[in-house]
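The next block holds one structure in the form of structure tokens; read it before the comments.
Coming up: chain A.
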Amino acid sequence: MYLTLIIVHMIGTILGTGGATMIEILLAKALKDGVVDPLESDFLRATYRVVRVGLLLSVFSGFGFLLLYEFSGQTARLYNPVLWAKLTIILIILANALLLQARKINLFWGSAFSFVSWWTAVLLGILLTNGSYALSYPSIMFYYLIAVFLGAGILEACRDALQKYFEQHERSS
Partner candidate 1 sequence: MNEPMNQKKLLQAFSYTLSATVTVVFFTLITIVADVFLPLKDWLKLTFTHHWIGKGVLGFVLFFVSAMFISLLPLRLIDQSLEKALRILFWTSLLGTLAIFSFFTFEFLSRLA
Partner candidate 2 sequence: MSDLLKILLTSHVLFGLIGVSLLFVLTTSLLKINPPVIAARRYALGAALSFFASWISGGMYYVMHYGKSVKPIILAGEYPWAHFIFMEAKEHVFLFLPFLSLALFIAISYAKEVPPSDTLRRSLVMVSVATFVIALIVTLSGIVISGGAR
């Protein structure tokens, strides 16, 4: 059972994190001319779907682990601050998805939260399996928020750099 859950959780993580990364790359390419055309929109929509499948698999298998802890008497693990930080970040991914759908958050912050949250969840998952790290919930969330701010700036800089590169490339050709 544990092996099955690990496999499903890994697949979910790969699809989710990989998809979130691809979204940033596709967005950067799509926005190089300032406009997302129908084909680019189609690719993005397909990638969003992959991310959602990944999220679903990760969440369901994640709760499978929690049930395993309950059945094997390891309930102390349910109060692990790293677990609660990971759960908080999953909630942020969900809230961010809704805010993006409702157009209540702009791309600058929306993509930063999505990208950084998925990669942080991966890192926290690794820390959870390697239980020797004693990290407090506030410290994890503090570093996460710093990563979001830095990530927002870096992603925007990457999009700008790509836009400038394509503009120069088109001028010279």
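Selection rule, in plain terms: all candidates are chains of the complex that A comes from, given by their letters.
Simple rule for what comes next: contacts are C-beta pairs under 8 Å (C-beta built on N, C-alpha and C of every residue); 3 or more make two chains touch, one makes a residue touch a chain; residues count from 1.
Fair warning: this is a prediction, and the values are worked out from it, not measured in the lab.
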In-complex contact partner of chain A, selected from candidates 1 or 2: 2
List of chain A residues in touch with candidate 2 within their complex: 56, 59-60, 63, 66-67, 69-71, 73, 75-79, 87, 91, 94, 97-98, 101-102
